[in-house]
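Take a look at the structure below.
One protein chain is absent from this view; the other protein chains keep their places.
Chain nomenclature is as follows: A and B, assigned in order of appearance, with residue numbering initiated at 1 for each chain independently.
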Amino acid sequence: MYKVVLEQKERVSPNKELLFNIIAIIVALILSGIILAFYGYNPFTSFAGMFKSTLGSSFGFSETIVKTIPLIFTGLSVAMALNSKVWNVGAEGQLYIGALFAAWFAIYFPTLPKFLEIPMILLVSMIGGALWAFFPAILKMKFKMNEVISTLLLNYVAISVLDYFVYGPMKRDDNFPFSKDIPPEAVFNKIGFQNVHIGIFFALILVIIVYYVLKYTKFGYELRIIGSSIKAANYAGINYDKMMLFVFLISGAFAGLAGANQLCGIEFKLHSHISDDLGYTGIIVAWLARSNPFIIVAFAFFMSSLIIGSEALQYEGIPVAIGKVMQSLILFSILGSELFKNYRIKLKRG
Amino acid sequence: MSFYEIIVTLLVSAIKSGTIMIFATVGEIYTERSGVLNLGVEGMLLLGAFSGYATAVLTQNIFLAFLVAGLVGASVALIHAFVTITLRANQVVSGLALTMFGGGVSSFLGKGFVKMPLAESVKAWIVPIKIPLLGDIPFIGEILFNHNIFVYLSYFVPVIAWFILNKTKWGLAIRATGEEPLASEIMGIKVTRVRYLSTLLGGLLCGISGAYLSVVYSSLWGDGMTAGRGWITIALVIFSNWRPLFVFVGAYLFGGMEAIIPRLQAFGVELSPQLLKSVPYIFTILFLLLIQIRGTRSNMPKNLGNAYFREGRE
Partner (left out) sequence: MQTDNNLIVEMKNITKSFFGNKANDNVSFSLKKGEIHALLGENGTGKTTLMNILTGVYEPDSGDIFYKGKKLRYSYPGEALELGIGMVHQRFSLIGSLSVWENIILGNPKNKLYLNTKKISQELEQYAKEYKFQVDLEAIVDKLPIGLKQKAEILKMLVRDVDVLIVDEPTTVLTKQETDNLLVNLKKIAESGKSVVFISHKMKVVRRIADRITVLRRGKLIGTVTPDEVTPEELSMMMVGKQSGALLERKAQLDQKKILSVEGLHVHSDKNLLAVDSLSFELNTGEILGIAGVSGNGQTELSEAIVGIRELRDGKIWFKDIVINKLSVKDKIAMGISYIPSDRIHVGVAGQRPTWENIGMKIYRYKKYSNVFGLNRKMMKEYADEIVKKYDIIQPGIEFPSLLLSGGNLQKVIIGREIEAESDLYICEYPTRGLDVGATEFVRNTILELRNSGKAIILISGDLDEIFMLADRIAVMHSGHFVSVFPNGKYDVTEIGLMMSGTLEHELQVNKGGKNV
């Protein structure tokens, strides 16, 4: 008789971890294939279709990049909060409010020249996102309310606030639930590759800034201590409450930027479906990347191709929800692989 | 309608919609009391709602619908149990994944059922049945004892849970496991088994809640029809301070809110319907705030959300 015995070990090296993650993703894709096959779709042609519609064509590739941009922002948003042991599940709502603020500024304020208008819009969207993050942050700080629940509930509130504006005060004249188009000065320029816009630069600049701040500043150092032990941080004179509040606001601001990107880069008007789960996908991106900003870019691209690919499957009659199923399977599969990263598994005679 | 009638109708529909939350909240209490935090309630509700509705449409048997929904709920809870208890993965992430999984799968499979109606033979089970004698009590009888059978069933769920948790050795084992898994295991409790069963029971009840929502309450299936009720369920667990009997209070308060909002216009309150939709969520947050401010001793299990590894050494 043999039995399985677990032994705790040091976490594996980043390289090995990456390998485990890739294996886990492959396992998840195989599982998705089985589900597809089970419901009568050919998994191979489906995956081939997904590939063709993303990496396989220049247009698909550009669309994938376009979708990567907001995911970098929401991924950074969630990752930032995770650094101080906060689960910001509210990037979705913060994105909506960021977009709302941006649209409101772009449409109702005197239009500025482009080189001023765009930075102002970015700033305003950050304020909007941060404002929406402020509520759960203060509730956590003052009343120890669990932020997973508060941020999630506020997502629903954010959607109805946005709905209120596009059905009410901001509704355009033709009675569709859309806002007016934003002025051309507020539109992000294209960079010359299909629909890819300058938002990609904003996202990459932010990645570099976040990387630098986390690794090379006092603030980043303090965050690392907090990430390991809040008690040790308090002991070292780092005010956890203040840091948490600040980080929560930054996290909200990043999600707000994603809203401005959706508005000014792709949609050009405000409506109820400006996000479609970008905030939730950001959680996966941040979790998979272990909050490392550069790896966030890679996983944002990966998740984006998954979303674009599954959207393309619609034309073959496969419900678009398969994308969501695949995302959750990837998460489960990576979660499962944690076991191999943290424990040594031994067979033992017993 | 007289004022009395309005109040009665309101309270009757408060109970009807509060019932959606009762099964799931009690289920989540079992799960959390054993130390497992399952944030995937939303996903389990959606899968329960879909599978229950699909079964009702296909078999025209409402009880089979509830059974299937319960089993589906339990089997997705099994994924969470396996990932977090056996594989010891992060419970928050797994719960979020479960939410996403439930949303995805129910939408993926549910597309064909969106406009399919329920058979009349199924609907016949949903009509209110007045309970003799009890139903004749003025006011109370009208509100509590003039419902469909599933509402009556829901009256027992928190009471049974209270009895199991506080008066039986199973309940003692569940509570002990959520507080101190190592100490419980030394005393001969099989922590893994207790946590698995509690999580499955939680999933079962969530599935039943879902079936109630789609088959009984709305009598239709729609993509994402739970609209955040799963998260409100988790908030209600905190609101009830992990005590099953208090689930009645939280669920009916929430049900009352859902009942009153569509009627506000009838009362002459002019508010944007879009904003009104957000009222339950805001109120849930305010409820939670109230609980925190009041600062009663929390019954939150000490090891809620922590993976248990016996040989882990500090």
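The rule we apply is simple: a contact is a pair of C-beta atoms (placed from the backbone, for glycine too) under 8 Å apart; a residue touches a chain by one contact, two chains touch by 3 or more.
Here the structure is a predicted model, which means the values were calculated and not measured.
Among B:20, B:62, B:189 or B:211, only B:189 touches the chain that is left out of the view.
Contact with the undisplayed chain is limited, among A:13, A:57, A:229 or A:314, to A:229. Residues 5, 8-10, 216-218, 220-221, 224-225, 227-229, 231-239, 350 are the ones on chain A that touch the missing chain.
Mapped onto chain B, contacts with the missing chain fall at residues 167-170, 172-173, 175-176, 179-180, 182-190, 299, 302, 310-311, 313-314.
FYI, only the chains that are shown with their structure count from here on.
Remark: chain A and chain B have CA centroids separated by 29 Å (rounded to whole angstrom). Remark: chain B residues 39, 79, 83, 87-90, 92-94, 96-98, 100-101, 103-105, 107-109, 111, 223, 227-228, 231-232, 234-235, 238, 272, 274-275, 277-278, 281-282, 284-285, 288-289, 292-293, 309, 311-313 touch chain A in the complex.
Those residues of chain A that touch chain B in the shared complex are 6-8, 39, 87, 89, 139, 143-146, 148-150, 152-157, 160-161, 163-164, 167-168, 280, 283, 287, 319, 321-329, 331-332, 335-336, 338-339, 342-343.
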